[in-house]
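Partial complex: the chains shown occupy the same locations as in the complete assembly.
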Amino acid sequence: MHYSPALLHIPDGFLSLIVSLICWAITAVVLAMAVSRSNKALGEKQVPLMGIMAAFIFAAQMLNFPVAGGTSGHLLGGALAAITLGPWAGMLVMTAVIAVQALLFQDGGLLVMGANILNMGLVTAAIGYGLYRGVSNSSRGAKLAVAGVAAWISVMAGALFTALQLWVSGTSQLQVVIPAMLGVHALIGIGEAAITVAALAFILQTRPDLLNEKSTAAQGSRGWVVAGVVISLVVVLLSPLASAFPDGLNRVAEDLGFIHTAQSGSGPLAGYSVPFFADASFSKIAAGTIGALVVLGLSILAGRSLQKKT
Amino acid sequence: MHSDAFDRFHHGHSALHSLDPRIKVVVTIAFIVSNALLPDGAWMAFALAWLMILIANIASGLGVGFSFRRSFIALPFALAAITVLFSIPGKAVTSFHFLMWDMVITDAGLLRFVSIVVRSWLSVQMAILLVAVTEFPKIIHALNHLRVPTILTVIISFLYRYLFVLADEVMRLLRAREARSAVVAGSNSGGSVLWRARVTGNMAGQLFLRSYERSDRVYNAMLSRGYKGELMTMHSHEYRASDWQIGSIVFIGILIAQIVGRLP
Amino acid sequence: MTEIIRVADLQFSYPDGHKALRGVSFTLCEGDKAALVGPNGAGKSTLMLQLNGILEGQGEVEIDNLRLSRDNLPVIRALVGLVFQNPDDQLFSPTVFEDVAFGPLHMGLPEGEVIQRVDAALESVRMSAYRDRLSHHLSVGEKKRIAIATVLSMRPKILVLDEPSAGLDPRARRALINLLRDLPITMLVSTHDMRLVEELLPRTIVMDEGLIAADGITKEILGNEKFLNAHGLEKP
């Protein structure tokens, strides 16, 4: 079996130095918090636990199932890691996974690793844990449904962040990269959601003690709920907006001086638009919202059907 | 079973193999940063960087084309940059008709696109070389010495160790599923997509529990050998004169590339 | 007796270049119970994975007169029931029922039939009482039986078992031997447990380094101590 690279790992060369460094800075700050929290809050038992869970996430990414026409669904695992291990540990675990993927397999670059960790590790964990934490005292069905939605949004968030970074770096055009990334990942996210929900259902059924209120995973503060919901809202609102009104976003970025510093002079986005995406409008917002609702529905259905069987 | 296919290290006794891992990591990162700093279209500088990679390939004893053969891994991502071909204003190089649009490739767009792809291609080759001549545990040591927080390097070393064990488990799980994925002649089967996703999720859950329980056993094994909550490691690497020499040579090369890249 | 497995000059290399099978030929007739023995790395597991096309080598594999090919792979998988060494790999669903039902469900059988088959399979490994239990909490011996049931529910014509007795205590091992003896089905069993071979399997195939070193009556092969030692085996 061979390890197959996923779509979200940005290689070196595709982000400008400034964007890479900014992402590294954000990542470093969050990771420093995670490290200090983990050192304080977690017993020494967590060391082998987190290490082996990182290997678990890595290995679980190799699990796939046939969807149709030769494509297959598989797992990224950010939400699952955060829900089962808690937010800080989840972030550290995802960081280790992404670091090894980059170092050992060149799946994702080194200079851009900060961005990759941010997109696939930190944001996904915050969303996954935050939303789940909000319902961690509710019924099994609600937990599973929310976990599914969180998993889906976390993938969308990773895609959105990646797209924005590529755009600010002057590597991609906003009008193309946002709809393309979000479109593809709306599908990938459904696989993510389905696997996450089923895996959690399995754990809830066989070792519920690992996910109950006393476990480390449930001990993150309520602040996570706010963080998770806010990031999710940003994603849900910004995605359709960004694909509907890229020019607006462009102007904001230009006003902030963002684009020009990042792109060594040449204004790649200046007054140019690709016709087949530029004129889309509210239909995009509607599509995004419908997508979210469909996933919510599917997750609830999946939660129900899983519950019946027990 | 074997998931050794994962290991990217190639045995050898070259100068690069024995170079201090800290220097190797730092040099690799410096090289990649240097690529990112080079302006678009600095062809001479890109060529110089490539020359450095060729020399490194030769010095590694793995053959001139070693890193080249494996460097296409990042290529699919070039799709993400394809739009710059059309979006940057400039002189038209060529144009074609795509569905209902006239697409115009500009010279400036071409320059930017090729620069992005070349940068990425050079960087990935250096990273490939790094893991080909450095055993992964040594890279972890280097990260440790370079002040990456211990908890992260510890997680990474556990990850590396158990990656192989768990990947084998996944492989066996997938095989067991495949072995029972039968069909009765003539009937249309395979189950619904949702059911298949659920089975896969169950496999992930099963793997989670097994990993979790394994971590308990590993923890016991650590306790038995005197672990009290603080991990102690021992991997003294000592810089030798040759380490500094090779390191300096690469840095000078990088510097020259930067200067060449900025000449008008 | 009718031939049910025919393997001719089968060769196989793993992607890393390691040649695990170097030209293996043998046939198995309906009702045969044969052992596959040999030292670690002989290629036993690799050979078993060829029998239902999970790995694909060069040479001929015919199951029940069907030539193994991409087209009839799904059909052949219903004919050959493969039981892996570690039952945890085989049991990936939360409950025993779901695991035993996986095969029949994947075959697209109607629900009534699925339930009936699950019950029959559990009955034949004498685990009917465990139908709704969580697999995770069973003992190794119990898991082993369930793993066999997951395959029996597909009504295979051939049962292929990879090291079925590993990790079992003597009592569980004895129960397994009795169970296998009573199953009226063609069997190929890879094992290091020579006493199991002696008791259960009248025919023995010895593999070493990707080749068949001997194929014959168990008693005769196990009687030849020199030969056994040469292939890293021991008298029971």
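Here are some notes:
For reference, chains read A, B and C in written order, and residue numbers begin at 1 within each chain.
We take it that contacts are C-beta pairs under 8 Å (C-beta built on N, C-alpha and C of every residue); 3 or more make two chains touch, one makes a residue touch a chain.
On a predicted model such as this, the values are computed, not experimentally measured, just so you know.
The formula for the complete complex in this structure file, using the labels of the chains on display, is A x1, B x1, C x2.
What we mean here is this: only the chains that are shown with their structure count from here on.
Taken pairwise by the contact criterion, the protein chains are fully connected, each one touching every other. Distance from the subunit A centre to the subunit B centre is 20 Å, each centre being the mean of its Cα atoms. Note: centroid distance subunit A to subunit C, computed from Cα atoms, is 42 Å. Separating the CA-averaged centres of subunit B and subunit C is a span of 39 Å.
Across the assembly, subunit C contributes residues 15, 94, 98, 136 that each touch 2 or more other chains.
Looking at subunit B, residues 5, 169, 173, 190, 199, 202-203, 205-206, 209 sit in touch with two or more other chains.
Contacts from subunit B toward subunit A in the complex involve residues 3, 5-6, 8, 28-29, 32-33, 35-37, 39-40, 70, 73-74, 77, 80-81, 83-84, 86-89, 101, 108, 112, 116-124, 127-128, 130-131, 136, 139, 149, 151-152, 154-163, 165-167, 169-171, 173-174, 190, 193-194, 196-209, 211-212, 214-215, 218-219, 222, 227-231. Contacts from subunit A toward subunit B in the complex involve residues 1-3, 5, 10-17, 20, 31-32, 35, 38-39, 43-45, 47-56, 58-60, 62-68, 73, 75, 80, 84, 92-93, 95-97, 99-100, 102-107, 109-111, 166, 170-173, 176-177, 191, 194-203, 206-207, 210, 264, 266, 268-270, 272, 274-276, 298, 302, 305-306. Touching subunit B in their complex are the following residues of subunit C: 14-16, 49, 52, 54, 74-75, 77-78, 82, 84, 86, 88-94, 98, 102-103, 105-109, 136, 150-151, 154.
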